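Partial complex: the chains shown occupy the same locations as in the complete assembly.
Chain nomenclature is as follows: A, B and C, assigned in order of appearance, with residue numbering initiated at 1 for each chain independently.
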Amino acid sequence: MPGLLARVYVTPKRGILDPQGKTVEQSLHVLGFDEVSDVTVGKYIEMRLGGASREAADARVRQMCERLLANGVIEDYRVELVADRS
Amino acid sequence: MRWGVVTFPGSNDDAQALRVVERVLGDEAIALWHKDVDLRGADCVILPGGFSYGDYLRCGAMAKFSPIMAAVVAHARRGGLVLGICNGFQILCEAGLLPGALVRNRSLSFVCDLVIARIETTATPFTASCGRGSLLTLPIKHGEGCYVADETTLAELEARDQVVFRYADAAGRVGPEANPNGSLGNIAGVCSAERNVLGLMPHPEYATERLVGGEDGLAVFRSVQSWLRDGGRSRGDEPRVQAP
Amino acid sequence: MSVSAVTADVAADHGLTAEEYAKVVEVLGRAPTFEELGVFGVMWSEHCSYKSSRAWLRQLPTTGPQVIQGPGENAGAVDIGEGLAAVFKIESHNHPSFIEPFQGAATGVGGILRDVFTMGARPVANLDALRFGRLDHPRTPYLVKGVVGGIGHYGNCIGVPTVGGDLYFDAGYDHNILVNAFTCGVARRDRLFRARAAGPGNPVVYVGSRTGRDGIHGASLLASAAFDAGAAAKRPAVQVGDPFTEKLLLEACLELMGTDHIVAIQDMGAAGLTSSALEMAGRGAAGMLLDLDRVPLREPGLTPAEILLSESQERMLLVVRQGSEAAVEAIFRRWDLEVSVIGRVTDDGTFRARWHGREVCALPVAALTESAPVYRRPAEEPARFEQLQHFELAALREPADLTEVLLQLLESPNLCSREWVYRQYDQLVGGNTAVRPGGDAAVVRIEGTARGLALTVDCNSRYCLLDPYLGAVLAVVEAARNVVAVGARPLAVSDCLNYGNPERPDVMWEFQQGIAGIRDACLALDTPVVSGNVSFYNETDGRSIPPTPVIAMVGLLDDVEAHLTPWWKAEGDAIVLLGRTREELNASEYLAVVHGLVRGAPPWIDLETEKRLQRVCLAAATERLLSSAHDVAEGGLAVALAECSFGGAGLGARITVESGMRADALLFGESQSRMLVSLRRRHLGRLRDLARREDVPFTVLGEVRGSSLVIGEMIDLPIEHARARWRRALPERVGG
């Protein structure tokens, strides 16, 4: 089975203070990018998975998120799986 | 009494905590390694400051899986005392022993400075010998000390008298000017619902000698000592619990 | 042997001149392999070989009863009593920090920390000396934020306090910033470790991070040639610091050093595995055989040359006793670190490296180290020198509002508060910081004793520009005076010599003058140079930086409780100036800030006079006569008085001065050998006696009083207001 590449997006939960997003937004405004609003800064994690079915892999990556990659108190996450072409 | 101090990979303030226990308090200090599985009879466990696992991903995220943490959790469930300072506070939140989370300072910069921590409740083993409203001058040194929690959690913390320290100015006023990192409600430290687990960002262990940092931090350690000495009877005030 | 043809052209790509390449062929008696050429390229680079500076560095005084280890090892060491040694060194990371300020500065800190713990010392303090271009240069704020962030990131994470430094802005650094990092550690003097391979058959052990393509071809070459428009293309892969791994490495190494397994140890710094293996072999007059297939790699496909030359961070090379392998491995495994036996010590005096079954290097160690080129490059005093020194005080207009001038100075980039910088540094970790940044020198208690170390870094590059000899003298003198100001006895120096392109005669002249200045001042003050670093080629498009010999000074307090700080302590204390104020404004900050002039010879200095002043201050500190002490430096007496008032208590001072000189010279002139002290009135007599004994001018200026600084009719400055402006100036200009 060909390998899979997992992409995990970890984003600040709505309503939770996101100092980084706020500061980046302010800095963008200072630089003249006035069109920008609602900036959030999160994490983007990529990893290679050995050969496994898509469903199994999805379940495993979700477990990784629940246990380590995201903190449910302040963060949401989203997982994408794509074929690993490298 | 016996204090256990856990060393995680990347702990930096473990040596200072051990020194305070032995040389300043004159108590027994037990150095605990993160791969240990028991607390070797420690009455109070300190999770020290530093950068466990480099603070990579999130502060405290990886340390919570250390083998020692199972023992710390069990100790806490039994009502044992746990004191998390700075990175230790972050680990306790990550491990679910304390509510909320610590995110990057609003300035996005690391900040090392002296702050004033106002004692909000004496109904904890860590503040039982202090006066409510009294002010401690303590150092902070962190990049991610901004305390956040959702509104429900915050309301609960207030209602159950779990906010133990707030950042204040020299006159004891709590306000944005006195807030070094953007913490909601100027919160500098909280305790668990059972009151035996405390996490705080300021460093009482770095304020225990006149020569270096002053002595205000001793109040916290002395409270624990007397609380344990008389078997938890010197409870200060009762928690000022509001009807839900 | 490698098939790729090595020619003089290929050699030029490796930074070797045609003559140097000819010499390579001569010492080998054959053409080098491709890998060998790479080894020569880095080992004979300016950065690693000191080929332009070595002949001159020999002039520096390096011995004294306090010296345990002088230059030549990873760091110097001096005796601090009770069986302990202070181990310290300063090093530059200028070019990498200009390319990537955050990671460049961070890895600079990581590198100097390794130099110190390699010696068996636990690092107890970091300092950083920084030079940036004009604050209104578009790139400066970005560079400042990046560098300060990177220094904090590394030092904070690894848990070593950053307790001081210095920071200057000058157009001369617009395209060449300086990032000099200093670390001091403490070790038992009978447990110092050195980098001398010995014992044929002993295993060579690699520990720490895996090897990647970082800095290949390389940071050392980058630091050995001037920047120009094409420099970007030559950029090596930027090194990223991993302070977490270094923390593990530090603890594991110190744990191992508590055992008897180590024969020699050396960090892998510039020129990576190659230089650490060769240096250990060279110092121990031994040979070494490395099996490159056993080097832990981060990614597949590295060539043997890349493995040899990679500058990946957080790695160490050890020679351990035969039979110790398992014990050594156990310690590093416990700390979750890579450990691999990659070779052994041999007795044939040859450095051999094998890869995939073939020998890619077979170099006589002595040829590389002893036959390295040494250049006595031409030096010549530039014409501009005399021009710059010309300055006529009488022609200078005196400003009307001196309080306004003082405020202007207090808000200027070089005099305003550095709090914005050091707030981003953990100053306390370790629990021994008795004087935090903000004073004249930092004071760190020596663990387990009643003693303290005083630490400072100094250099006024304007003085050095105007007179590279006197500038260097004054850098040493100011550093020593800063140490004395906290009540400590100056012990020894580490120097970081930052200059332009040594192939230019005027730069070489500046460099030689700088060496002479450091030599004379260190001899006079009895503070030998025990370690240091030379950074040449700080120049872009033909413009070089002002000469910047940064001096790090370490001093000792027998009783750390007796340390002093600059700040007023109590109303009613008398304020005394020790030393003489001359009517001189040449080379001053005032002249630059208020009149836009960089002119004149640096302030007058006499080393005998300076020594007498320092003796008086030390005696007074030891007798505990003083409430505060502060050296008078940039900005002169008025700025020093203001700084003494900014200590938090908000105490001001009332000063009356009588002098026949111009008010601006009196207030803002930078006469040397002056110390501003405050003390209880009852100690005045004793201090006067001490001063008289040493023939040091003694003037009661006034007393600590009120909440304003009032100097005669000239200055009336409310402290709160001035302090706020002095503190806000830097964050406002840097933007955050």
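Everything below uses one rule, namely that contacts are C-beta pairs under 8 Å (C-beta built on N, C-alpha and C of every residue); 3 or more make two chains touch, one makes a residue touch a chain.
Values in this document were obtained by computation on a predicted structure and should not be read as measured data.
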Task: Labelled copy-number formula for the complete complex in this structure file - done: A x2, B x1, C x1
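In this text, only the chains that are shown with their structure count from here on.
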Task: Between chain A and chain B, centroid-to-centroid distance (C-alpha), Å - done: 30
Open item on the list: Quick check: how many Å separate the C-alpha centres of chain A and chain C?
Closed with: 41
TODO: Express in whole angstrom the distance between the two chain centres, defined as the mean CA positions of chain B and chain C.
DONE: 37
Task: For chain B, residues contacting two or more additional chains - done: 107
- [ ] Note the residues in chain C that touch 2 or more other chains, in rising order.
- [x] none
Task: Partner chain C, residues of chain B touching it in the complex - done: 9-13, 15-16, 19, 49-51, 53-56, 107, 109-113, 139, 141, 143, 203, 205-206, 211-213
- [ ] Using the touch rule from the top, collect the residues of chain A that touch chain B in their complex.
- [x] 13, 15-20, 22-23, 43, 68-69, 71, 73-74
TODO: Sort out for me which residues of chain C touch chain B in the complex.
DONE: 149, 152-153, 156-159, 242-245, 247-248, 335-336, 422-434, 445, 560-561, 736
